[in-house]
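Note that this complex is displayed minus one protein chain, with the remaining chains in position.
Letters are used for the chains, namely A and B, taken in the order the chains are written, and counting of residues starts over at 1 for each.
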Amino acid sequence: MEVNNMEMEAKTQESSQSPSGLIILWREIVRDKLALVSLIFLVLITTFVYGIALFLDQSEIIKVDLFAIHEPPSKEFWLGTDYGGRDVFGQLIIGTRNSLSIGILVTLMTGVIAIVFGLVAGYFGGAVDNILMRILDFFMVLPFLMIVIVFVSIVPKYSILSFSLIMTAFLWMGKARLFRAKALQESELDYVQAARTLGTPSIKIMFTHVFPNIYSIIIVAMTLALANNIGLESGLSFLGFGFPESTPSLGTLMSYARNPQTLEYRWWIWLPAAILILLIMLSIRNVGEALKRATDARQRRG
Amino acid sequence: MAFLEIKDLKVHFPIKGGIFGRTVDHIKAVDGVSLAVEKGMTYGLVGESGSGKTTTGRAVLGLNKVTDGKIIYNGRDITSLRGSKLDYRKDIQMIFQDPYSSLNPKKRVLDIVSEPLKNYEKLSRQEIKKRVQELLELVGLSPESIVKYPHQFSGGQRQRIGVARAIALKPKIIIADEPVSALDVSVQAQVLNFMQDIQSELDLTYIFISHDLGVIKHMCDHIGIMYRGRYVEEGTTEAIFNDPQHIYTKRLVAAIPDINPRNREKQLHFRQEVETEYEQSYNDYFDEDGLAFQLQTISDKHSVALPERS
Partner (left out) sequence: MWKFTVRRMLIMIPQLILLSLLIFIMAQMMPGDALTGLIDPSVDPETIEQQREKLGLNEPWHVQYADWVSGAVQGDFGQSFRFKMPVTDLMMERMINTFWLSLVTLIITYIISIPLGITSGRYNDTWADQAITSYTYIGFATPLFIFALVMLWIFGFYFGWFPTGGSVKPGLEPGTFEYILSRFNHLLLPAISMSLIATVSTVQYLRNDIIDTKQKDFIITARSKGAPESRVYNRHILRNSLLPIAAFFGYELTGLIGGTVFVETIFSYPGMGQLFIESITLRDYSVVTATTLLFGVAAVLGTLISDIILSIVDPRIRIK
């Protein structure tokens, strides 16, 4: 009885926080100075690159200028030029924007798949869950990088959209597995059973009962996935199987470093992009980790 | 014809095993239970945890799949209705054991109580709000509570919210699964009495599931005692408490504490007597698997599970 009461109390405390989930997430970020600085940095860089990119002419930046090949940084070219005489600084801005955009797009698309998959598998359980999990297991063991590279190189009419679709097709599994576990946990609670006896249709139970209760975990997972996806895009572009050179991204700038001459002597082309990728990924992770703590009452600082 | 009738209900859960995950055996959670409830009455299901009482209740609601047997509500077989034929659900509602997990923590009281209304009745927002407020008043909560979240209430109040939600559709039958066992003893009586008030007010039929014989005695007209998925004894409350026939029932009844301290010595003695009888005659009351026998009618108000020979 004693134990039971304590459990109950613990539950009350937990749930007394949960309605204002978003506020807790926000509070945790503000308490964590590093996360706050990271968030500010992210907001600034995002507004900056999206803002500036409006005034930059992409076709002008990617135009080859044979008289300005491999210029070191100067007043005219703040970060020098690449082998086509193209301004690295301009490419960096447009590249950051493109990298962020595709990162966000892929994260959202994988997120939607993972949410639907997780909710359906977790809510229905049983045979449905079993079949879905077998499918997921299969996708899990695929050598992600190689399959994506092969698809990128054989898909007809390759475009940014098909690139993000290919990435999405092989990137939803981790999140789906997590959401399914949470949805399963949640679906066993009485309020879900109650909703069934009250005649609420399954779809509605999934999205109006279960979903709001795993919402904060979804946000955390998506934040951390965003960092990973930006890293993956730059990695693929670095190998030459992501963005084409005509659409600069942080990864295409990095790919110039595959030329040993550029790597050794012309740091200004690839190093800024490398630093930027690192900073962006670290900052997103900082925010994500703070959010993660917020969803776990034991670790919360605020 | 009884209002709700369960005929030889069986609910078996498969045990998966082996290399291919085939079904190797079954857990017989409910194994041949029959009961009949009259309108406006309270039927108590008693048993230790794992005896199948909750599974029986959930099977009536369609939350557990029925392996075999029939559930007849108001003359209609509802055992395996699906989809649009689930309209009977409106008439049979449930009160859950745990008032903490049975209310969605992310929803306001208004949304929680109005959920069944939105599912079955086309009402405007204003009408819904009015109905919810009426319901809350009926269960003894202030109408202002509608904007609050479940965590802002005590356990007893939460259980009242659960009741308000269950009666929103004016059901005929309510299955109450240990509705007070998660509550402090001081609040239990309050909630029980309130449930009785509502019962007479709305002419409800209860199936009351509990392991607490004191609560059952207080609430029920009719009792079925379950042990490992089967009935061991069934009858009116009077018959069960005053004239228990099965050794398992005797033991349960003997275990009810007596408030009068002067009877302590007598009680202890009585209990020891029952215990000895239990140990000696166990094999007479249970078959070789330790399960109860078929019910034998001993009077029109009383049946006991005894072996054929007696």
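One rule holds for everything that comes next: contacts are C-beta pairs under 8 Å (C-beta built on N, C-alpha and C of every residue); 3 or more make two chains touch, one makes a residue touch a chain.
Please read all numbers here as calculations on a predicted model, not as lab measurements.
Undergrad: Out of A:V64, A:V150 or A:I203, which residue would touch the omitted chain in the full complex?
TA: Of all options in A:V64, A:V150 or A:I203, contact with the hidden chain holds for A:V150.
Undergrad: With the missing chain put back, one of A:M109, A:M167 or A:M254 would touch it. Which one?
TA: Candidates A:M109, A:M167 or A:M254; residue touching the omitted chain: A:M254.
Undergrad: Just checking the interface: what residues of chain A touch the absent partner chain?
TA: So the residues of chain A touching the unseen chain are 134, 137-138, 140-147, 149-151, 153-154, 227, 231-232, 234-235, 238-241, 254, 257-258, 260, 263-264, 267, 270, 274, 277-278, 281-282, 285.
Going forward, only the chains that are shown with their structure count from here on.
Undergrad: How big is the gap, in whole Å, between where the Cα atoms of chain A centre and where those of chain B centre?
TA: 48
Undergrad: Applying the document's contact rule, which stretches of chain B touch chain A when the two form their complex?
TA: Spelled out, the residues of chain B in touch with chain A are 58, 61-63, 86, 89-90, 92-94, 96-98, 100-107, 115-116, 119-120, 149-152, 155, 162, 165, 169, 182, 184.
Undergrad: Show which residues of chain A lie in contact with chain B when the two form their complex.
TA: Its residues touching chain B are 4-5, 8, 11-12, 15-16, 18-19, 21, 189-191, 193-201, 209, 212-213.
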